[in-house]
Every structure is written in C-alpha cells, then in structure tokens.
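The complex appears here minus one protein chain, its other protein chains still in place.
Naming follows writing order (A and B), and every chain is counted from residue 1.
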Amino acid sequence: MFAYIVRRLLYAIPILIGVNLLTFTLFFVVNSPDDMAVSQLGEKYVTPEAIEAWKRKNGYDKPLFVNAEAQGVGAFTDTIFFTKSLKLFAFDFGRSESGRDITTDVSTRMWPSLAVALPSFVIGIWVNICVALMVVMFRATALDRWAVFVFVALMSISYLFYIIGGQYLVAKSWMLVPISGYDPEFQPWKFLILPVLVSVIAGIGSGARWYRTLFLEEAGQDYVRTARAKGASEISILFKHILPNALIPILTGVVVLIPTLFMGSLLIESFFGIPGLGSYMLDAIRSQDFAIVRTMVFIGSILYIIGLILTDISYTWADPRVRLS
Amino acid sequence: MSGDIRLRVKDLRVKLPETGEEILKGVSLELRAGQIFALVGESGSGKSVTSLAVMRLLPEALAITGGAVQVGEQDLFDLSESSMQNVRGRRVAMIFQNAMTALNPVQSVGQQVAETLRLHTRLRGDALRQRVVQLFAEVGIPDPEGRFSFFPHQMSGGQQQRVMIAMALACEPDILIADEPTTALDVTIQKQVLGLVRDLTVSRQLAVLLITHDMGVVRHTADEVAVMYRGEIIERAPVDDFFHSPQQAYSKRLIDALPDLSHFQSMATETPLLQLEDVKVYFPIRKGVLQRVVDYTRAVNGVSLSIGRGETYALVGESGSGKSTLGRAILNLEPLSGGRIRFQGEDIGGLARRQMLPYRKRIQVIFQNPYSSMNPRLSVGEIIAEGMVSLGLGLSLEERNERIGQLLDRVQLRREYGSRYPHEFSGGQLQRVAIARALAVDPELIICDEPTSALDVSIRAEVLDLLQELQREFGVSYLFITHDLSIVPSLAHHVGVMQAGVLVEQGSAEQILTAPTHPYTQALLASVPRVDG
Partner (left out) sequence: MLALDFKPVLLWSDALVFLLVIALTLFFYRLREDPQTRERWGRVFSSRLGMVTFTVIMVYVVIALLDSLHFRKALPTPEGVVTNEIFYDNKVTSVLDVLLDGMGERFERTYSAPFALKSFEKSNMKDEQGNMYRGYEDLKHAGQHLSDPQAKWANVLELSLRALAWGLLAAALVVGLQWYLLRGSVHPWYASWAVQAVVICLFFWLVYLSHYYHVLGTDQGGADVAYQSIKGVRTGVLLGTLSTLVMLPIAVSLGVMAGYFKGWVDDVVQYLYTTLSSIPGILLIAASVLLFQVYIDLNPDFFAIGMEKADARFIALCFILGLTSWSSLCRLIRAETLKISQLGYVQAAHAFGVSHARILGRHILPNVVHIILITFVLDFSSLVLAEAVLSYIGVGIDPSMGSWGNMINGARSELSREPAVWWTLSGAFFFMFVLVLAANLFSDLVRDAFDPRSAMGRSGT
C-alpha cells in the first residue's frame, strides 16, 4: 500500500511537468509576451516603449529558456520558464497581471467555493442514489420507463437554464432567499441554499440515470439470484447486496471529484455572486489574466492527481478483491 | 422406489412471451427423501429453466404458463411472493453452477451463510456464528473458524462450492436443487464435492434434484435419471437400468460419449516432427516502489516432449497447469524463458516475426471458444481465406474460392456457407470452420487447445471423429490440449500429464490410462466417470 502510494506520487511528477510544459507552450511560445502586452494594454496605447515597460513590470522581459547574459545557474533561473513556470512547483504563484498576490487570493477564495461545492456534492450524491434505488425497485414497469424518460429530459436541459430558472422562481417570484451574494459573517447558509439546490437538481438527470444503470447491472448478477434463493426479500437484496456492490463503480466516478471541489463551480459562483475560485477563474478568463489561469491549471491538475490516488485507495476499502501493489 | 415424495412437479409449462416459444412442454417429476434425481440434457434443453421455475426464480423474460409444484400439500405457484420467500432457503434450497459469481464478492462467506439463518431462524450473535462454523465443518471446510471472515475470492473453487452447500443446508431444508454444481470445477475437486452431496443426501434424508450435462456425474451420484430434450423429458429410469438398457437413441448417444477404456490408438510412426527440450515460460512478478522483478510465475517449468508425424499427443492437465501457455509458446505467441523448440530439427524457439513466417504455414491452431475465435465482422469465407492470403500461398481469387469450397465440403459444411457470418452458426459448426481455417494452409501440426470443451457431448463426438478422419487423410499431427481425460483413449497415441508447469508423467495412451504410476495421474484417472462404474 505504502509502496503503491509512493509510486503514484512519483508518477505524478512527469504528469505535472507535462502540464507545465503544455501551458508554457500555450502561453509563451504560441503567444509571445509581446502579444500579451498588446492585448493587455489595449490597442490605443501600443507603443514599443509601453510594451517594454509592461513586460518589465510583469517580469516577461527575460528570455524563454536560456539566459545567455546571466552567470552560472542564472542562465537557467533568470528566464521566463523558470520564474513563471517552474516556480509553481514550489507553490510560488507570483502576482497576477493586475498586481495582486495570487497565493493570498487562492487561499481566501477557496473556502466560499468549498462552502457551496461540498454540500452540493454530498446532497447531490445522496439524492441521486435514493432516486435511482427507488426507480430500480420498480424495474421493468411503466414507472421505470417513464423515470428514465424524465431523467433524459432533465439531462437535456442546459445548466444555464437551471440557474436562471432557479433564480427566477425561488428568489424572484417567491422571494424566499437572496438572489445572489455571499457573506461569511451574516447567515451564510441563506446565500447557500439556492446555489446548492440548483446544482443538486441540475445533477439529478444524469446522476440518477447513471446510478440506475449501475444498479441494474448488479441486479443481473448471479449472487443476486443466490440471495433470492435464500429467501431474502427484494428490499433487503437491494440494500444488502446490490448497493454495496454498485458502490464500487460509483466510487470511481465520484472520489476523483472530491479534491476538485476546492476549485468550485464556474457558473454557479458567477451567477450567484459567490467570491470563490470559480468566479475567480471566470474573471481571469474574461480579463485575460493569464498568470491566474496558469496557476489555476496547475492547482487543478494537482487536485486531479490527488483524486486519482484517492480513488484507488477507496477501492481497497470498498472492494475486498483489490489489493494495491 | 422407496422414500417419501417430498416434491412433485406436475406438467410444468414455461413460455417465452416475446416470441411465444415454448421452453418447457409439460415436465413432471418427483423428488424422494434420501434420493438424488438427476435431470440430464444439453445446453438449451430446459433443465436449468425447470429448476428455476420450481423456485419461482425465472428471469422476467420467461413466464410460467401452467402446471404445479407441490411441496407436501402446498402448491408453490399458489403462494404469495412473501410466503414464497419463506419457502426458499427453508424448505427448498438451491446451489448454483459457478460459485465464484454466485457468491457476493464484497461480503464475507460467513456473513453470507449467516444471512440465510438470520432470515429463517431466531439465531443471533454468537450462537449464529457458532452455527455457521459448525456448518462449515460439516461441509468439510478446513479451519472453519478462520474461514468465517474470508471473502469468496480468497477461497478455491471447491471451497466456494462448499460454502454454497453450507448456505443451502443452513436451515435444514427438505429439498435441495443443485444446478450443475460441479461444472466449473476441476475433475479431482468435482469428485470430492459430489461425494459430499451424496453423503449429505443420505445423512440428512434430503430430496435432491441434480441438474447436469455430464453422464459421468449421473452414473456416480444419482438414484434416478431423466433425460431432457427440447423442453420435454424423453426418458426416465432408475440409474442402473438407464445405463444398461437406454430406450431412446438420444440417450444412447449421451452414454456413448463416456470413455471406453478398452480400445486405444495403435502407435503411429516415430519420425519426430516437433521436439520440446526443457521449455520454460516464466511471467515476472513485480513489487515495490520501482516495480522490480522479485520473482517469476513459472507457468511452464521445463517441459520436454516429442510429437511424431501423423500422431496425436494429448496434453492433459487441470486449469492453471500451464498446458495452454505451452501451446501458445510453440506458436511463438509467448516468449520463451528457456529451452528449445525444434520443428523437424530446426530451432524455432524465439524466432523473430519474419523468420517465423515460413513455420506459421506449417503449425496451426484451433482454439477452445469457437465464438470468440471468429471475427464477427468477416464472412466465413474471408475467415478461411485469411491464412492463405497473409501467408502468400500465391493463389488467384478463383483458386482461393474453389479451395474454400473444398474445405467447407471436407468439414461437412455446405459450400454456400462461405458467404455467411459467424453469428448464424452453432458452436459445433463454428468449430468445423475453425478446423477448415487451420487446414487451409496445409499444416503439418495443429495445436488443438480444448477444441471440444465448449461443445455439447453429442456434438463433441462428431468434431473429434472429424479430426481423426482428417489425420488419416492428410497425415497431420495434433497436440491436443485438454482437461478431459475421457476423450483421450479414442484419440491420442501419446499422453502427457501436466501439473503446475511440469510434465509429471508421459507415455503411450494405453500405458497412462491403464497403468499410471504418478499419484496425480492416478487421482485424475480415478475421477473419470465410466459406464461400468
């Protein structure tokens, strides 16, 4: 087990380097710092001097990979690749193009993101499993067929409509909770109800449909027939035999997402005005702040890799057949 | 027949509503206390459907359309589903074919047996645990206390089946339905499990319905036998009468599939075609952070044998003994870890892809599963032509088509089948196509990897006959890999017995089958069913 985790962590290094190289190529080779300066400054103010000044201010005035003018290790450290890309490995995210410290921003904005994403995630899974179990109990009846149709219909509605519709109905028409905003001091749960509700409902269609297929697949297995031959009732078969077995594929799909909950949700946060990492990313994209985008890509891929490792570990817990080596 | 009637099936009818096809056309039978009633038939005859219908466990696609199942005075078909749940496991219990999949993989075996007890008795806590341990001991599981918390995958196939039996017997039912309980097991284990069922039948006065396709099993275990064919019982008799004077031609055919140990193949020529010298195939086991190779799985651990021209060499062994790996190594589909493979004196072990090509034409293969060995997207003609094309036999299109026609003729299929696709054929027909495919390139040696084990007994004999005819006609040699000693006498000149990667004994078929010296061969042989058992 320990050897396995160590190996997985070692395997993460080339992946992170790959991510780093890819983003570096995208941001600095395809698009030169000059292009960035032009789009940041706005076309009116483009002069060679202004570009140089902008590059100097943001630290883009160095060569990409090798600095021929610098001494010793400086030849490699005093470059854009080192200062902008490799420093990410030391969790030194530097400053955004608008001059703010990214590390502080990330550590403060992480919590509101989590406050929305975690309850949405937990309640969402719970609701989906319950709905799917209910449908599976009535399998091969008209109710099951209609439920599947409803799931597909729910899946076919754009996420944006769930948000807009939720805001319109709950907050505007019925005036039950605030439309948007977030205040960590004053009754934060009030602001959280609507976004959590919307993301849970938006997830039911695809989630419950997926779990239903997993449950049905297990329901066709031989051991279910054995349990029936023992004289077990359908309900007890569902909870004692089908559910524990179906949990295994559910875990693979779900555990990998847990670390990425920190990243928040782009849409939910921006619509509901929650100052989390999701809206942070959206603002960065809209203002073309590549320093932030680069950092978030890096953080995102670290979280994803952690998710993969967690998935494997959760396997050993849910499935006695799996031993990691 | 002595013994009280415990269960009576009357005129049971089952239909497939979707197509209106009748699966069971009025099946009647009685199970008596202390006796085993064997229901025999080939796949699709409706024997398993009968057992599931008795338990009311049929898949939703099938419907019971008539008949009755009486336990005492009670007709099971009149019961509500919840009262039926009280019957299952308590009055009538069932064990299934493949214990590995029939047990819940994520629950400990002790818990699974305990569940039956919890459903039908008031036992709880320590008493419950004690009862399970007691049951484990009764069905012969070693260290019953310790095995309680084992998961199914940690046990061997035989032990899993014992757990199934313990589960079925937990609430002391009167009636036991066993659906092919030993099919997935190796012969030596098979014998032990059947012995256990036999003993329990007598000691507990069970009424047992034993479903099987294996006449050997019937001969050794059953008291009464019924032969099922296309949803009907066509013959029913006490076991001794049945084997000595079967009434139906179909029954005769089933009995004839049992081995006859009085006739053997005479020795063929002694010119060696293929010689193996100390062949080894190892698979590395990796461990640790750096995944270093710490040990090897010795799948084939030093095998030497020799196959003559026009001769059949039967390589016998149980699953996992390394016999199939050896076959694949000869075909150069598996890298050698040591030793030599000589084909007509030339070393062909570990040849590179290109150098191997001339030998590909001379060594061919037939696989076990006829369905997976045919590409579903190619027509039978294209499948047969593949070897001719890729090995460059230099035939024109017409010549090739003519040859495909001849080959289909030769394996007793119609010429026009060449344009059809694999899914239109039965398993036996597909195995004939596989033979034609191998023959297409005029090989000198064909490696037959369990070519008949996926086939029903009555078809098995036809395919084996065909293989022998072809041997006489073309002088081709066979390396015949099988777990089934019973087909060996009529087929093989030489026999080698393999266990755990090593050839423990080899010699002429007569010698091995009549006077085995190695204890493992003796054990294998003892578990082969015979008519005169």
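The rule we apply is simple: a residue touches a chain if its C-beta (ideal position, glycine included) is under 8 Å from a C-beta of that chain, and two chains touch if they have at least 3 such contacts.
Every value quoted in this text rests on a predicted model; they were computed, and no experiment measured them.
Q: Touch as defined at the start, partner being the missing chain; which of A:19, A:51 or A:250 qualifies?
A: A:19
Q: Who touches the missing chain here, B:20, B:125, B:376 or B:394?
A: B:376
Q: Sort through A:5, A:134, A:282 or A:313 and give me the one touching the missing partner chain.
A: Per the contact definition at the top, the residue touching the missing chain is A:282.
Q: Given the full complex, what residues of subunit B touch the hidden partner chain?
A: Residue positions of subunit B that touch the missing chain: 59-61, 328, 331, 333, 353, 356-357, 360-361, 363-365, 367-369, 372-378, 383, 386-387, 390-391, 421, 423, 434, 437, 441.
Q: To test your reading of the contact rule: which positions on subunit A touch the chain that is missing from view?
A: Residues of subunit A in touch with the missing chain: 14-15, 18-19, 22-23, 26-27, 30-31, 35-36, 38-39, 139-140, 148-149, 152-153, 155-161, 164, 167-168, 172, 213, 216-217, 219-220, 260, 263, 266-267, 281-282, 285-286, 288, 290, 293, 296-297, 300-301, 304-305, 308.
The rule is simple: only the chains that are shown with their structure count from here on.
Q: Which residues of subunit A touch subunit B once you look at their complex with the stated criterion?
A: Residues of subunit A touching subunit B: 3, 6-7, 10, 140, 221-223, 225-233, 240-241, 244-245, 248, 318-321, 325.
Q: Enumerate the contact residues on subunit B facing subunit A in the complex.
A: 55, 57, 60, 82, 85-90, 93-94, 96, 98, 101-107, 115-116, 119-120, 151, 153, 164, 167-168, 287-291
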